[in-house]
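Shown here: the complex without one of its protein chains, the others still in place.
Per-chain numbering from 1; labels A, B and C assigned in written order.
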Amino acid sequence: MNKPPLIVIGGSSERSQETMGAFQEFPQVEACRLYTKFSARPSSIETIPSIIEKAVRSSIYGRPGPCYVDIPADFVNLQVNVNSVKYVECCMPPPVSMAETSAVYMAASVIRNAKRPLLIIGKGAAYAHAEEALRKLVEQCKLPFLPTPMGKGVIPDNHQYCVSAARSRALQFADVIVLFGARLNWILHFGLPPRYQPDVKFIQVDICAEELGNNVKPAVTLLGDTNAVTKQLLEQFNKTPWQYPPESSWWQTLREKMKSNEAASKELASQKSLPMNYYTVFYHVQEQLPRDCFVVSEGANTMDIGRTVIQNYLPRHRLDAGTFGTMGIGLGFAIAAAIVAKDRNPGQRVICVEGDSAFGFSGMEVETICRYNLPIVLLVVNNNGIYQGFDADSWKEMLKFGDATAVAPPVCLLPNSHYEQVMTAFGGKGYFVQTPEELQKSLKQSLADTTKPSLLNIMIEPQATRKAQDFHWLTRSNM
Amino acid sequence: MNKPPLIVIGGSSERSQETMGAFQEFPQVEACRLYTKFSARPSSIETIPSIIEKAVRSSIYGRPGPCYVDIPADFVNLQVNVNSVKYVECCMPPPVSMAETSAVYMAASVIRNAKRPLLIIGKGAAYAHAEEALRKLVEQCKLPFLPTPMGKGVIPDNHQYCVSAARSRALQFADVIVLFGARLNWILHFGLPPRYQPDVKFIQVDICAEELGNNVKPAVTLLGDTNAVTKQLLEQFNKTPWQYPPESSWWQTLREKMKSNEAASKELASQKSLPMNYYTVFYHVQEQLPRDCFVVSEGANTMDIGRTVIQNYLPRHRLDAGTFGTMGIGLGFAIAAAIVAKDRNPGQRVICVEGDSAFGFSGMEVETICRYNLPIVLLVVNNNGIYQGFDADSWKEMLKFGDATAVAPPVCLLPNSHYEQVMTAFGGKGYFVQTPEELQKSLKQSLADTTKPSLLNIMIEPQATRKAQDFHWLTRSNM
Amino acid sequence: MNKPPLIVIGGSSERSQETMGAFQEFPQVEACRLYTKFSARPSSIETIPSIIEKAVRSSIYGRPGPCYVDIPADFVNLQVNVNSVKYVECCMPPPVSMAETSAVYMAASVIRNAKRPLLIIGKGAAYAHAEEALRKLVEQCKLPFLPTPMGKGVIPDNHQYCVSAARSRALQFADVIVLFGARLNWILHFGLPPRYQPDVKFIQVDICAEELGNNVKPAVTLLGDTNAVTKQLLEQFNKTPWQYPPESSWWQTLREKMKSNEAASKELASQKSLPMNYYTVFYHVQEQLPRDCFVVSEGANTMDIGRTVIQNYLPRHRLDAGTFGTMGIGLGFAIAAAIVAKDRNPGQRVICVEGDSAFGFSGMEVETICRYNLPIVLLVVNNNGIYQGFDADSWKEMLKFGDATAVAPPVCLLPNSHYEQVMTAFGGKGYFVQTPEELQKSLKQSLADTTKPSLLNIMIEPQATRKAQDFHWLTRSNM
Partner (left out) sequence: MNKPPLIVIGGSSERSQETMGAFQEFPQVEACRLYTKFSARPSSIETIPSIIEKAVRSSIYGRPGPCYVDIPADFVNLQVNVNSVKYVECCMPPPVSMAETSAVYMAASVIRNAKRPLLIIGKGAAYAHAEEALRKLVEQCKLPFLPTPMGKGVIPDNHQYCVSAARSRALQFADVIVLFGARLNWILHFGLPPRYQPDVKFIQVDICAEELGNNVKPAVTLLGDTNAVTKQLLEQFNKTPWQYPPESSWWQTLREKMKSNEAASKELASQKSLPMNYYTVFYHVQEQLPRDCFVVSEGANTMDIGRTVIQNYLPRHRLDAGTFGTMGIGLGFAIAAAIVAKDRNPGQRVICVEGDSAFGFSGMEVETICRYNLPIVLLVVNNNGIYQGFDADSWKEMLKFGDATAVAPPVCLLPNSHYEQVMTAFGGKGYFVQTPEELQKSLKQSLADTTKPSLLNIMIEPQATRKAQDFHWLTRSNM
């Protein structure tokens, strides 16, 4: 199973009323053009199957992406002779392509000669189901690797060669970087200094030819299915075995940096002051999460810090706001994941970690969660605001001097909102969580109950933020 | 004050990172093209004022509509010499144009000769502030009129010449119809039989030339500002006074139909069975609403039936899902109205009448309402579903036989959801309302409290619907 | 007759082959969106009449513009029951609107108080058939006026109050400017200094509300049909007669500047050196042109200089490259004009004045001209290049030193091309013209022959250019 097709079926107004001011008349196919790989309206009911087939196929062949099919209102009640319908079979699984043999050879040679190698595992590797091949490559060659947000879990986050805890350091000093289905976009700082060495050699493995060479001039490009290409690389290292020395100074540097970063996180996590900080919350969450759960997340600090603490052990089990950083997708993702889990693996849990601001985009979807009785565990990490929140005490203090809206910064939300009641309103369980003990207890209860959704409204210090960074996540690249 | 400008200011990614895969990189100006009258990005910080002026002006000159201005991320921190900025003054109020004198004369003549005249007052009349002129015209000539959903209140709904209660009849048998800023789109059934006489004469008053002649061949077109043109018509009837005989058989027909319709509504409203039906709810709401309140509404039956019972007495005080029937706009409209009220007329109330399904689109905005402490009164008319809901007892009955999701029709929502708790979660007042008495009491309390928002979750009979109609609202026109 | 509708009917591929890779498959309706006021495909053969009606109406109602109607290939051979077709009548002539009375009053007052008034007559005045009203206004108030390129002829160019010969001066020093259907775009230098006084008062008369206020803050805006509004202004000056003193220093300034400019042109025109210059050519052309001919023109210097010398005496008889400066439209315009002339006024001639570079865009249309035997007189003013040409002697000189393509500047065309043979190839008459005498003689013959098209290939000095200007036509406005 590759990435499942993403087809949006939309309804437009009756064709005979077009240009007349029909109900919700709009050129929807045209409006979807910029957002889709394929956008079309069947010219008749008879052609619906072949248009759907093409939409499904376009969505999963090549680089995956969404497609739109428009069904005008009058199709819904139209009758056709069943014999006139052109039935078509579902398309075959996506075709697989491999890289040119000489390029694979060259890539292996560049890796062998690397002083400070690094593998980056992107969501393209997850879509390509490259987990087994990549794990073999990493373990056989003893190479450090780093997942991108949606590449987490392709190899488990707690793998001994995972250097996530030294992410900035690894990127900044690597001399050879192999990208497996990972784009050099803002998430990877465009592959440019100062986040990278000016002369770093990139080896790009990608399914999309047009992606190769974006922003940097790569040393080697390997066009093809990430899984197939990884196997081609493995073959090279099988023919002429090689491994990167585990006692190299690069590994030492990385291990030291990881150690100090992890210590700093643990230090923050163990702070006893209340309200809690992000690290305290996520460490307690991580302790209890089932190994095989889906983790959905959105928000700013909540998503970014949560990603560093909460671990994924399985590929395609992390659903993030993604390249676009779109807020509001969390609950929809969680519902989709829960329905998949219900069918494929009853008992498998879905954990949805939301910032309070992110939750506000689609919080009403808890009604859907409750209606379908999906036992999702929703965590709202609540700092009363966007990026940073606002302290209720200061707020009250200020209110004495006048209008609340005048004094609260625009990024503040209502302090101490009881998001858990949005869940209880629809019959799920809600917890208002203020201490580590309450967090441990309520999470335990929520995970134990496979019959009902629950929402933990976890209050944290409004001024809480991440630990000091060498670079800000979105640092301008001084270009 | 005409229709206020509607400008969306959007943020795009840093210009220097364009085409590189920047954070949320997208061609936003282009993506907004289909939705706006004007969509542009200032070429430099210096030109922001003139672009904003043009956006504001384009939004309110001619037929009003939204505009988009794109501000790239790097503008936010860029420094410019203040002297290099091209400051521009705000534009003048929209220019006013009038209809050709001969066309006005012809229109007056057609009206004078009408056997079964009807005026239709659209939102264009409201935007043009034509209320005084239209009221004079109606009263002086004793002409029956009908408002469109957003034209309600231009003349009060309880005006003796308002024939809303005989809407279908009035449309179907009129021989001359004057449209004041009202389009012949789906809301007015395209102006075509069987909803209209085949030989009905339309007189169109509109600010937009391209609107004239849509779907019908009008008898007279009056291009210009609706207020100015109405005054021109009045002048004709001042010069040669005329009035439509109040005892004509047309007026008798309309009055009889209104009477029987109102009686039917009252009959429904007075039903004592529980859960309540729509009419019972709206009659009790109507009784208590302040004359000058804003009424915001969205939903299917809730909006359609509510519109027939809840009256507007002031122009531009009804905010509806509009021509596009867009769900999810209710709470945003209510917030905007409440902020306007706060500034212009403290004490003026905003009532937001939501179907339960419509509320689900943007219900989380109650957080915003509570944060700004806007004393909006939210009514969720809750039939447990879309168009029709699902009876909790039947549901439970069915649950015995298996999975809930398998038996509930797709248009059903979770029965007996406690939407009022979505309000209490954020500190507002919530009421779970099941009887007329509870409705009266909780509405009274809500209206009395000008310090806090409240939400009444009003349970109605899941199978409740409107009374029998001659035509379905969206009836196909047999075209 | 207002501006005739401009509808493009396009053919797209068969609907049943859409998305399959049909012959010339493309989303044409969508592709035309940016270029049209209305772009649509009828949903069935039955709706073709109403879509065409809407396209025609949209094209001529409000500000005129092109529309696109898409007819899929399968419509061409499809059979329908003639009774199922929704026939619709042609729309009524465009509705006429007038300006608000108070604004007209204010405009008249501003004009009365002007020290240095100027009227600018744009193509909107021509489309509105405002010629009679404008002529009365100009003559009654003795106001100086200036036509835009396509506004030429609304009042004859040789009218005593036309100040075209002092264009830059008139724009630069006027204190009140009334724009009749003329936009403040690049053609009028955006209405900004240094081409205008910083405090010049603009009065804008326009059919399009969104045009009012573009680039400047106008003193008065008069929204409405230009003809109707001009009559409203006239009424003001009839009620309280007023005229601008013909002996004012402003009139003296303008007259002196015109005199000196005309003298300079005449001086250039009378130069005897060969090859001829632009002025010599156009003065001889102007001498012979019939008063009622259509003048079509395109090119850079050819169009710009030609416009100053060749006079129009009738409105809507000049067809220019227009606001977009689109090259290649000349021959198409000439063909259209000739067909209109043939029907309405046999004997009326069409003169098409082309730069050699402009002619190259659509010169093959002489085949069409010859096929339909349209007696168009084509003048190709041939300077061997774009903006400036290249001297054949220098060319030959340079050729001695190597490759021609290496030395000829990119803006040069082939020297001494015999464009007249492109006409004789298809049976028309061709003249190679090198002297004033040849020009006089061949033009005389061409105009005398109403049975055949002819082409005069008029050789001019490759370095010829316009006389010195205060400002370059496209001068940046130092904004």
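Please note the rule applied: a contact is a pair of C-beta atoms (placed from the backbone, for glycine too) under 8 Å apart; a residue touches a chain by one contact, two chains touch by 3 or more.
Small disclaimer: the values here were computed from a predicted structure and weren't measured.
> Looking at the whole complex, which of C:Arg135, C:Lys152 or C:Arg183 touches the chain that is not displayed?
Missing-chain contact among the listed residues: C:Arg183.
> If the hidden chain were put back, which of C:Cys370, C:Leu443 or C:Ala464 would touch it?
C:Cys370
> Touching the left-out chain: which of C:Gln172, C:Gln204, C:Ser362 or C:Ser446?
The missing chain is touched by C:Ser362.
> What residue numbers in chain C mark contact with the hidden partner chain?
Chain C touches the chain not shown through residues 14, 16-17, 20-27, 30-31, 34, 183-186, 190, 214-215, 323-325, 359-364, 367, 370-373, 404-405, 408, 412-414, 417-422, 424-427, 474, 476, 479.
> Hey, which chain A residues sit against the chain that's not shown?
Against the missing chain, chain A presents residues 33-34, 37-38, 53-54, 57-58, 61-62, 86, 88-89, 91-92, 94-101, 103, 208-210, 212-214, 217-218, 221-225, 228, 479.
> Can you list where chain B touches the absent chain?
15-16, 18-19, 27, 29-30, 33, 38, 40, 43-44, 47, 50-51, 54
To be clear about the criterion, only the chains that are shown with their structure count from here on.
> Taking each chain's centre as the mean position of its Cα atoms, how many Å separate chain B from chain C?
Inter-chain centre distance comes to 45 Å.
> Report the inter-centroid distance (CA atoms only) between chain A and chain C in whole Å.
57
> How far is the middle of chain A from the middle of chain B, if each middle is the mean of its Cα atoms, in Å?
Result: the chain centres lie 39 Å from each other.
> Check each residue of chain B and list the ones that touch at least two other chains.
34, 214, 479, in rising order.
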